[in-house]
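Quick one: structure below, then a few questions.
Just one protein chain is left out here, and the rest sit where they should.
Letters are used for the chains, namely A and B, taken in the order the chains are written, and counting of residues starts over at 1 for each.
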Amino acid sequence: MTAAISVTGLTRRFGGVVALDNVDLSVEQGTTRALIGPNGSGKSTLINCVSAVDQWDGGTITLNGEELAGKNSAKAARRGIARTFQTLRLFDDMTVLDNIMVAMHHSRGYGFLSAVIQLPTYRAAEKRMREEAFELLELAGVARDANRTAGTLPYGHRRLVEIARALALKPTVLLLDEPAAGMNDAETVQLAELVQRIGRDDLSILVVEHNMDFVASVASQVTVLDNGHVIAEGTPAEVREHPEVLRAYLGASEEEL
Amino acid sequence: MSNLTTQSSERALTPAPRMQPNGTVSRVASWLIWPALLVLAVGLGLGIDNNYWLQVTVNAEIMVIATVGLYVTFGLSGQVSLGQAAFFAIGGYSVGLLVTKLSMDFGLAMVIGVLLSAIVGLALGIPALRLKGHYLALATLGFGQVVALILVNWTWLSGGATGVSGITAPLFGSFELVTVSDWAVFIGIFAVLAIFVVHRVKNSSYGRAMQAVRDSDVAAAAMGVSLSAVKVLAFVIGAAFAGLAGALNAGFTTYISPGTYNLALSVSLLAMVVVGGATSHWGAVIGAVLLTFLPELLRPIQDYYLLLYGVLLLIMVAFVPGGIWGVILGIGRYVGRLTGIRRRREKTELDLLKGEES
Partner (left out) sequence: MIIQSVVSGLAVGGIYALLAVAFLLTYRVAGVLNFAQAEFVMIGAFVASSVAAVAGVPLVAAALLGIGAAAVVGVLMERVTYRPLRNAPHASMIISTVAVGIILQQAAHLIWGPNPRSLPSLVPNVSLDILGSRVSTVSLFIFVVSIVLIIGVTLLLSRTRLGRQMQATAVDADTAQLMGIRTGQIVVIAFAISTALTGAAGVLVAPMFSVTVHVGMLIALKAFAACVIGGFGNLPGAAVAAFGLGIVENLGGSFIGSDSKDLLAFALMIGFLLLRPQGIFGAKVGEKL
């Protein structure tokens, strides 16, 4: 087994604040790892680094054996790193189907002139993209919304569309940033089923999530972050019993109360 | 209840034509639009007797070309350009100088003018598009001023404030456009072609990428879209179309001077897109036609025209953000909803009948 995502010694500072301090993390190919931790523990920062949206100050990130350093997020995405956002970032004024097809832009297979003249290659490519996009929407269970404007969808549906859009990149690495945030119990179960369904041998998933039931149902391994440090690692059951984790979470929940 | 779910899943697989822009009905309709527009353009050119109104029509067609181009830059990809007049000038002066100084055919000079506009657009676009929102507006504003000042001051090149006159040349070989009517047909065809190209761009993957960059650049990049490539493409299309409009204008009026290419032209092009509706190229077309004819129609109150224009612009921006096209869509949707309700009611009645039968 090789690691699809391999993060070693990752450090990220914002001014004087150390958001990530020497973090090690790896996701084996074809598996799902969850990343949990209290608010502000650095989870989103890590996702932003791995997707090359954010830069980092020290350490290395390797994806499928290739170093990520120096790439921007568009290049990383074209290499098969897909992500969703904690705060939804759909293209609100476009239809759901068009949202998905944006992720196929780099693999569209036709040039500008061909698009204007609408050569057969263009027509074939558009048909293929539309069909693939529709299949992804069906997989995510939101095919009914295909022709609606994305901004008008209910919240839970938008989350599912974002996952379908990420899958349209045909990724080898999928980063889900709190996909269940703001969802009710039924929607969370539906989401967990979706994440299980998209699991393939060549897709490795890193999911940031608070909901431990969700985590236990989708992830085989869990990494716990607190204040930018990894404080525990293991199966969901192991992590749940871990004294450091209990302390971090109890401390956090006391603060939150 | 089960009936309801099967019905809706069927609907998902074969979406209703009015919801699906690529459905058969709308595809046929959208194909009919182009021959219809061509017939309209040629018909206007041949049919309008009054030379004055024919000239206004040609002006509107020229504005349509520049405005649909700006729609790609501003409406589709969200970049504010206040320098379109400069590209207009590059197209116009290329034609003017090549025709009068090098005795070049108009057709060839026009091609060079458009290419030059595109190249200058590219040269300005690549560094300037790193700038966000208002910085780009300022960069294009400054660029427009530089070009305007060059036109006045570099007399050896541009003829200075007196401009270039006598821009008459055969189109190709011995074929020449002579009457206003000739020009109206010629430019009309270009206007339809310009709308057509923009329509195609919008519905292609390039158009989707541009809209994505406009809606959320972070997400677009995370989906593998190269922001710089998409923005530069959109900017260059706007520049090239403005160049084409300027080139055609120079040929039509046979005379160009720096006064034409000022900030007011850039602003009115942007105003055409906004008033017409920045969400669609059809909005841009409507805006261009309307704001070209409006001053002519308001000629009796000429002194107040620009005042009225300013007030209209202010009201449209503040209270009708979707522009005229948005209003038309709203009315269409309202009518559609009314007929949709009627259809559903018919269906329920039908169901009731069936129920009675069984």
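The rule is simple: contacts are C-beta pairs under 8 Å (C-beta built on N, C-alpha and C of every residue); 3 or more make two chains touch, one makes a residue touch a chain.
Worth saying up front: this structure is predicted, and the values here are computed from it rather than measured.
Touch with the chain that is not drawn comes from one residue among B:Ser30, B:Asn51 or B:Asn153, which is B:Asn153. Interface note for the absent chain: among B:Gly47, B:Pro170, B:Gly259 or B:Gly310, the touching residue is B:Gly310. Note on the undisplayed chain: of the listed residues B:Lys101, B:His134 or B:Arg337, the one touching it is B:His134. Checked against the hidden chain, the listed residues B:Gln145, B:Ser165, B:Asn203 or B:Ser216 yield one contact partner: B:Gln145. One chain is missing from the display, and on subunit B it is touched by residues 74, 78, 80, 82, 127-128, 130-135, 137-139, 141-143, 145-146, 149-150, 152-153, 221, 226-228, 267, 270-271, 274, 278, 303-304, 306-307, 309-311, 313-314, 317-319, 321.
Basically, only the chains that are shown with their structure count from here on.
On subunit B, the positions that touch subunit A within their shared complex are 8-9, 11-13, 15, 19-22, 197, 200-201, 204-206, 208-209, 211-212, 214-216, 218-227, 233, 279. Subunit A meets subunit B in the complex at residues 51, 53, 72-74, 77-78, 82-83, 85, 89-94, 98-99, 101-106, 108, 110, 112, 115-116, 118, 122, 126, 129-130, 138, 143-144, 146-147, 165-166, 168-169.
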